[in-house]
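Note that one protein chain of the assembly has been removed; the remaining protein chains are unaltered in position.
Our next item is subunit A:
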Amino acid sequence: MRMQCLDTKFFTSSTSLAPIQLPSRMETHLWYVIPNEVKSEQLLNKYLEFLPKSEKERVFSMRGDELQKGALLARALVRTTIARYQTNQVSPRSLKFRKNIHGKPEVDWQQIEDWHPQQLHFNISHTESLVACGVTTHNPIGIDIEEKERKIKHSISSFAKRYFSQQEVQLLSSISDPEIQRQEFIKLWTLKEAYVKALGRGFSGSPFKTFTIRSVAASKEGIHLSESSSSENSDIVVESLEDSANHTGDWRFALLELAGSHYAAICSKNHPMKMSVWRTIPLVEDEYVSGTDSVIAVGGLM
């Protein structure tokens, strides 16, 4: 039920799980939930029913109601979204997940009868105020989201010197305005997180210092949100500082301002990266938001 309405909001309401079409090789899908929009206890309990015992326990092990709700929404979003992509009827509860050799979560397809997966890949990220799930086929995906207003308690330059590559440190230290420097730091952090999550090795498996992410058509100030088309035509690329055989040229990035409140970085090998974004409340509604104010390209997108 993908709809391409650029001018108007498009809602689909359903009380069950409406099927959705898989992204093609060149597409990336991004689904997000805003926890504040999910208030019904009844709905949250329905989501809980989708989780196996181990996931329920993990949700309840989170310390605090808001954290528990966020964890629940993350699992519900992943399970319902993946279930909807199946051509046959698969219940969200029946999906099994496992970790790959590096610890990255993936769907365990063997547990589902009659399913021939088109190599569906997914990755989740969430903050207190937004839960997101990216989906691709054929190639792995990594996403990371961060609140735009997130304050860093330590000095950006000490952070950067410790964790970022030399080029990235230089770029950040050339920014004189502390607020812009903070923003650029957050954007860079999400891009680097998205990359290591796409690789599937996690923060410890791919130390941030071992690669540089930069915008190819960037000005000295970094990746700016700008009205001019030049920033939208810029490519965001990654270079490995360790191993030149890392084929880093295959990876592509997109950086968005999402829902007015977050930076979202998406990394995959799909190129060109055509993004489709939905705001959703599982079991209730989808809203296709690409082309609206909820999705503003900051760089790397077609």
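Please note the rule applied: a residue touches a chain if its C-beta (ideal position, glycine included) is under 8 Å from a C-beta of that chain, and two chains touch if they have at least 3 such contacts; residues count from 1.
Please note the rule applied: contacts and distances are computed from a predicted model.
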> One chain isn't displayed here; going by UniProt, is it "Chaperonin", "Acyl carrier protein", "Eukaryotic translation initiation factor 3 subunit H" or "Phospholipid-transporting ATPase"?
Replying inline: "Acyl carrier protein"
>> Tell me which of A:Trp189, A:Phe211, A:Phe253 or A:Trp278 is the one touching the absent chain.
In response: A:Trp189
> For the chain left off this view, which of A:Gln21, A:Ser61, A:Ser91 or A:Gln119 is in contact with it?
Replying inline: A:Ser61
> Which residues does subunit A use to touch the chain missing from this display?
Replying inline: 61-64, 67, 70, 127-128, 146, 150, 152-154, 158-159, 162-163, 189, 193, 203-204, 207
